[in-house]
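What follows is a single structure, written as structure tokens, with notes after it.
Only one protein chain is missing; all other protein chains are in place.
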Amino acid sequence: MAVIEPLDLDTTASLVDPGKAPKRSSRGRLIWIRLRSTPRFWIGVTVVALMIIWAIIGLWFTHWSPTDQDLINSRTGPSGSHWFGTDDIGQDIYAETVVGLRKSLAIGLIAGPLSTLLSAFVGSFAGYVGGKADSVISWFINLLLVVPAFFLLVLISPLLKDKAWVALIFFIAAFTWMVMAQVIRAQTKSLRDRDFVKAARFMGVGTFTILRRHIVPNVASLLIIDATLGVVYAIIAETSLSYFGFGIQPPQVSLGTLLADGTSAATTRPWVFLFPAGVLILLLFAVSLIGDALRDAVDPTSGATRG
Amino acid sequence: MVNAPLLEVRNLSVDFPQNNSTVHAVRDISYVINRGEFLGIVGESGSGKSVSSMAVMGLLPSSAQVSGDILFRGESLLDMDDRKLSRLRGNEIAMIFQDPLSALTPVYTVGNQIAEGLLLHDKALSKQAAATRAVELLRIVGIPAPERRVKAFPHEFSGGMRQRVMIAIAIANNPNLIIADEPTTALDVTIQAQILEVLQKAKEITGAAVVLITHDLGVVAGNADRIAVMYAGKLVETGSVDDVFNRPHMPYTLGLLRSVPNLITAGKTRLVPLEGRPPSLDALPPGCPFEQRCPIAIDACRETEPPLLSIGSSHEAACLRAPEIAAGQLQAADVFPRPEPIPAADQAKVEGRTVLEVTDVKRYFTLTRGAVFKREIGKVKAVDGISFDIHEGEVLGLVGESGCGKSTTILEILELTSPQDGSIKIDGVDVSTLTKDQRLAKRKDIQVVFQDPMAALDPRLTIEDIVAEPLTVHNVSKADQRRRVGELLDTVGLEASMGSRYPHEFSGGQRQRIGIARALATEPKLLILDEPVSALDVSIQAGVINLLEDLKERLGLSYLFVAHDLAVVRQIADKVAVMYLGRIVESGRVADVFARPHHPYTQALMSAVPIPDPDAERSRKRILLDGDLPSPTDEISGCRFHSRCPLFKVLDPSLQQRCLTEDPQLRVIDTSSAACHHAELNTLQVT
Partner (left out) sequence: MIVYLIRRFINYAILSMIATVMAYVLACLALDPKARYLGRNPRPSDEAINHILNRLGTNPDDPILSRTMHWFTQIIFHGNFGQEYNYTSVSHDMFVRSGVSLQLLLLGSFLGAFFGVALGVWGAVRQYKASDQIVTYSSYLVLATPVFVLGVLLMIVATNFNNAVGHQVIQFTGQYTPGLNGTWNILQDRVSHLFLPTLALSMFGAAEYSRYQRNAMLDVLSADYIRTARSKGRTRGAAMVRHGVRVALIPMSTYFAYSFGTLIAGSTFLEKVFSWHGMGEFALDSIIKNDINATAASIFYVSVLVLISSTLAEVLYAALDPRVRI
């Protein structure tokens, strides 16, 4: 899912010839400087931050709890009392959205980075060690990729039914790391032939020290981007699973279950669908903006200086 | 406008706006190129030499701000839009780029790409006629079997052959001006010699003026009529080849000429380092940009930037003190005095033990295809039975072109494991007998310095961590590590206080010093130096070579010095071994081998190296090799050099038979050894 084409780790804003002027700021700072001047980064960060805060304190603003049933006002549109309207049994959509957002956010924010961690570990190990271990790992990754992750998640979902929703986080992470692991593996393979890694090896530095000291820090920018976009993929995976009844199970609420409840009435009473959908899209869009800004900052070859 | 010069550049400036600064890549330069002239533009990276000619072609990125005037036959190029310029490009002005690997579109055949240029400028030309002409052009630039090769894709060509294709594209429409931007930089010396020859031929055929942009003084010495030297975006000296080389007036040119190792003088005198680095182009100080590196700078140099001053007929230099140099009041030897060698008292005592002994080492690779079902498609004999030894305090230069197996050789040694075949002994100990712990301990004795100092230092670690890394393996306490790092930085001529900085804050030369400091951390006996200066700017090289010489003397080190640059090897090595296709074809003391090379390959290699001295270049007789290195998977019977051997070609067929069937072994000839059956008959002259 998260296909990120391998970046050239050495690219700095070098022009045809003159740009080789000595660089003064370190790479991390350079990325930060580029990032700082990108409006979409700030827009994304602000929106995500606000949504996290909203998810935490959003219920303070309404006296409805997500389980309350306001039977007199069921099936009504947005109003002063029910900001996002109510559903068939009079539950407040606003309160349900806040609670659903909490769960989707928690799953996304943990599962995305977790999957990145897994891909960093597997990818760098396979790429660096090479040989038989690498062949076995690559073969296994390819095998997992034969069946799209969603189907695997659906297939094992019955096992999840009687477990806490937290288990879903680990299942999502466990089935979405493969493509990134392949990217990291390829990057590691090229890093392994770089002189500073060779130098360390010829000094007698151990494998795991080299991975920790030289390899992982040098693919860190890729990992940060992937972790960010991984949040998007994890949330999409969660909502899709829950939407079709394979993820979060009622009475638990997530954005996916909310959308599922709202679909049947979507064309007649759109608010039951549009509000949770809007919140979901806004969140994912904001996170994608951050990821995109990060990618641009890390890979300046997509910069504006090209003819 | 019949009398206008072919190209006139007036007050050209090119700026690149960055995030919060502006890079002044080219600053107010003016020059003229006349019809049929050969101009060499010389400068180091970042001097603005490429940018200025890209401006002429109108191929700068859109962010570039260009001012001034560029007149081609009196017509202003800067006023033209892309469409109008396109009619000139490829037709009147053609360009040859540095990297022939990426300069050709990978998905079209070379014939297609040559024909494209023809068809663009001659609408009446039929496709068939263009294809025929493409074959003809390939023949002109010396591509064998052009009828067949015209249908090949760029990846099926070697680097040298691709550069020939680029030249064919450039001369397709008989241009009046050919701009060649570092056309031979990515190529081996023997191929470089071929390409320069083709370039001269192209110039003769088309009668075009040629601008050759290069960092290599040797390349222009033999080819150009006139030279322009660029520094920090500025023209600092122009004049005829003889004026600039024999009577340089800008201290930068002076220093450059004295710092470059040169086959004629190398090994006899120490090199003169040109310390420091060019100022950064986005924050230029007032005054002369060379002032900080200039040993004869005076106060006035810090105030205003000197303009080009005329010194003699058409010889100009941008230096306030040029008149004094012209008058002979300042001699080159005073401006850049030769450094003294290490006094005998400071030299380490060496006993002459053998520190490295390589005996009949072989390394074959099998080429395979396919991921799951691997199948063998060939065998590469990267190293095919080589032997040499290095004694304490001795430097062995291992010389050869790319693909000769020199890198594989050093990797075999550095692995410290038993080689595929043969034996490697370090300090008398066979590495195949080492246990894991012994091997780790042995790594102390043998360290490596890589070619590209940027790639060899982890960009994310501080200098202190980088230099201390070898010590972390050997249980050295943190405090001792820090103390040792301070000492080491001092040893290589850097300040200990720099330890907390990151690699990118240093210049190439400084980075290489850091690499050397790291290699010295464990007090090794043997350093393996893999092309330690070839990635550095020429003016920096001398300083690093001198440092290596000093360290050897002071610490009693031994070096295995791998290089493709013969002049550098001649400068630093005691012994030399020349490799070709996985074998050593000639070896001996440097003085002997360089004075009397016996193997035709050594001779060709030496004759291909350009010498930064126009008089020497003109009087030289070249031995050009035919074609490319054979494919590494080819099975060659007999002598592996016979397909390209200049001696083989002039031999009697009865003598040739032996070259075709019998693999020659190294044998003693005079004072050195060579692997040639007919070395005694060798009458090829080298100078």
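To keep things simple, chains are lettered A and B as they appear, and every chain counts its residues starting from 1.
We take it that contacts are C-beta pairs under 8 Å (C-beta built on N, C-alpha and C of every residue); 3 or more make two chains touch, one makes a residue touch a chain.
Owing to the predicted nature of the structure, the values given are computational and were not obtained by experimental measurement.
The missing chain, though absent from the display, is touched by one residue of B:116, B:136, B:389 or B:592; that residue is B:116. Checked against the hidden chain, the listed residues A:31, A:236, A:253 or A:297 yield one contact partner: A:236. Across B:76, B:102 or B:246, the residue that sits in touch with the chain not pictured is B:102. Of the residues in chain A, those that touch the hidden partner chain are 1, 3, 5, 142-143, 145-152, 154-159, 179, 232, 236, 239-240, 243-246, 259, 263, 266-267, 270, 273-274, 277, 280-281, 283-285, 287-289, 292, 301-302, 304, 306-307. Remark: the residues of chain B touching the chain excluded from display are 57, 59, 82-83, 86-91, 94-95, 97, 99, 102-108, 116-117, 120-121, 153, 155, 166, 169, 369-373.
FYI, only the chains that are shown with their structure count from here on.
Chain geometry summary: the mean Cα position of chain A and that of chain B are 46 Å apart. Note for the complex: chain B touches chain A at residues 14, 16, 18-19, 23-26, 45-51, 54, 59-63, 233, 277, 280-282, 372, 414, 439-440, 443, 447-448, 450-452, 454-461, 469-470, 472-474, 502, 504-505, 507, 518, 522.
Looking at the complex, you find that chain A touches chain B at residues 10, 13, 15-24, 26-27, 33-34, 37, 139, 194-196, 198-200, 202-205, 213-214, 217-218, 304-307.
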